[in-house]
Every structure is written in C-alpha cells, then in structure tokens.
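Here's the structure, in structure tokens; my notes come after.
The complex appears here minus one protein chain, its other protein chains still in place.
This part shows subunit A:
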Amino acid sequence: MVKMSLDPVQVMSGQVKELKVAPSSNGDSRGSWEEKEEFDQDHLGLTSKPIPVTGRRARKVEGGIFFPKPENAVTIAVSSRVLFRTEREQKVFEQKGVEEYLRYQIEHENEPFAPGPAFPFVKALEAVNSRLRELYPQSEELFDIVLVTYNHAHVGIRLINTINHHNLFIERFCMTGGSSPIGYLKAWHTNLYLSADADKVREALAEGIAAATMFMPEKLTEVSQSQLRVAFDGDAVLFSDESERIFKAHGLDKFFEHEKENEDTLLDHGPLKGFLEALGKLQKKFYAKGHRLDCPIRTFLVTARSAASSGIRALKTLRAWGLEIDEALFLAGAPKGPMLEKIRPHIYFDDQMFHVEGAAEMGTIAAHVPYGIAQKHNAKQNTGVRK
C-alpha cells in the first residue's frame, strides 16, 4: 500500500486540526453528538411561532453573499432523511401510513430531529463558506445547501425548527409533497444530491446529476469541524466502470494487462468527476490567496488499484483532466475501512455496497453511488443467494 500525493508540496498526513472530542452516539435518536451543550426538553429555545420578519433576515456575520445564484454556487441538495435522523418517523410511516405519519410529525413539531449522516458534511461545507466569504466577499462561488425532500409541507415547520435549533445555514428548500424531486434538482443546478432513497439517487444519476445514497453508521468517528474532507473511490465513481467491467468479466490478470496496455489512454469520466472538479475550483481560490497549507478543503482518492501498476492510469487521467487530488491511496486490494478510519472524511463515495458497509463498520460515513457494472453484479449475486 503506497500513499502518494500529486501535490509537489508534500502535506503531512493526519494534519487534521481542531478535532473536537464529542460524546459518542449510541444510536439514541435524541442524542445530539454534534452539539456541545445538552438541550433541555422544556426550554428548547424554540418559539411556537417563528418570529415575523420583514424582508431579509439581519445577518450577524458581516460581508459576503448569502443567497448565491444557483448556477454560480456549488449546489448540494440533501434530503431530510440524511440531514437528520428520522428513523422513528419512518417507522410510523411504514407501519401506519401517510396520514398518521403527518399527524405524528405535527404533534412533535417543536422537537428538533437529531443530526443524520449528512450533518457533519453540511457543517463542514458551512465552515468552508465562512472562509470563502472572508477572502472573497463579493463572490457567489460558495456552497449552497438546499433541502430537497419528498415530504409534504406539513413537515415543513418541524424541519425549519430543526434547522434553527442546529443553527444550520439552510435557507432554500423544496418539499415536493410526494412528487419526484428530480426536476427540482435540475432547476437548482444541483452539483451533488444526497438521499436515503436509492431509487431517487439512480434517477438523478441517469439525469447526469452526481448523487449518492447515505446510510447512518452504527458508530461515528469524530471528524474535523474546520476542514472539509471528501474521499472518492476511483472506478465507477470518479472514472467510468470500464476497467471494472474487464475485471468482472475476465479477472484480475486480464485487468492488469488491459490497464498496462492502455496506460496512456484516459479513462472515461464517472458520475462524481464533476463534483471533484467543483471542489478543485474552490480549492484554487484558497491557493490564490496563499492558503495552500491550511486549505479548508482536502480531497482523497481511495482505490483498490495498486500504485505501481494500474494506479498510474488513474493518476494520468486525473492530471489530464486538470484535477488535483490531495492524497491518493492505492490499496492494491487491501480493505478500505482502516485507511478511511485514519483519513476521517466527512463523506466517502464508493460504487460497491461491500466497501460502503465496510467503511460504516469502522465509523466512516460512506455514501453509495449506484452506478456501473457493480450494481448488476450485486443483483446477480443476491438472486444466487436466494436460490
């Protein structure tokens, strides 16, 4: 296993600043591991009626754009089920139907949801935004987080109360009341869509929108609150699944042969290439102001390819695309869990559920990209097991 960095300025690994020691989540849906103070159920600090506002809300922070145009921003659409923990409510929906579900939600309107798997990621996006606004107060090149949910507007007040409670900066949302959110994703120029629903994620991918399904890990390792760390698998995530197809059809030897022969041929792009590109653009803005060493965005490639052989093609492709990745980790087939546990990304994208689950077991928040040949292979395996 070789750790390589494309960046000529070698950045020390493990340079994760300000790790906050947070109480561990024991699966209790009331546990708010992100918050420092306990919240008293009686005095949640919530008024039952939101304060009436006239026009724009006064901002405590000075300077900077707060409502960027969607096409200028890096738009991240998150569903309510991944931003928050809604397992209890999901059960009500599944067992008692939609009417009871909505009644339950309204009854519990003043109880904020606990943070979900996308929560740390969203917090990290906000941290990056603060830094961007300091350096470029007039720029709209920021992360724009939009809540895109299948939910009915009946749940709206509870969601708004929850966002207020956690002091999240989310001012834009779509509650589609059961209609498909895909059209809205396009209308918002969505750069990345995170959802708990694999079907919707697949639909989004089919429309060319980077998307992934998120799951709540059993345990959560602490992640940085000041640096956004995003990790990607290579094949079928950043790159197309062409090489994976060869591997699945003809085995490892054939795969190596093919990669060697085609070393100088670029791999085709995968569904998350665009998102890496968007991150790279923002990184360059920090570099331009002398913040290369303490850039609040860091990207990782975590691939089963091996550095000495098949990894070369991946690196050449990235270089040809003009994309920088801060750390490239070539595992040569070794399990990804332990490495991810060291990296502590806010999110890790992989096309294979096997790796997503492995990562989650070790406390890494992993997201499944249901793209490419691995999906069919998984399906075939499943039917085999059933027989």
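We take it that a residue touches a chain if its C-beta (ideal position, glycine included) is under 8 Å from a C-beta of that chain, and two chains touch if they have at least 3 such contacts; residues count from 1.
The rule we apply is simple: contacts and distances are computed from a predicted model.
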- Query: Looking only at the UniProt record of the hidden chain, which name from "Queuine tRNA-ribosyltransferase catalytic subunit 1", "Cytosolic 5'-nucleotidase 1A-like", "Myotubularin related protein 8" or "WD repeat-containing protein 46" is the right one?
  - Reply: "Cytosolic 5'-nucleotidase 1A-like"
- Item | Hidden partner chain, touching residue among A:107, A:134 or A:171 | A:171
- Query: Touching the left-out chain: which of A:88, A:108, A:152 or A:202?
  - Reply: A:152
- For subunit A, which residues lie in contact with the unshown chain of the complex? 49-57, 67, 69-70, 98-99, 102, 152-154, 156-157, 160-161, 163-164, 170-179, 183-184, 186-188
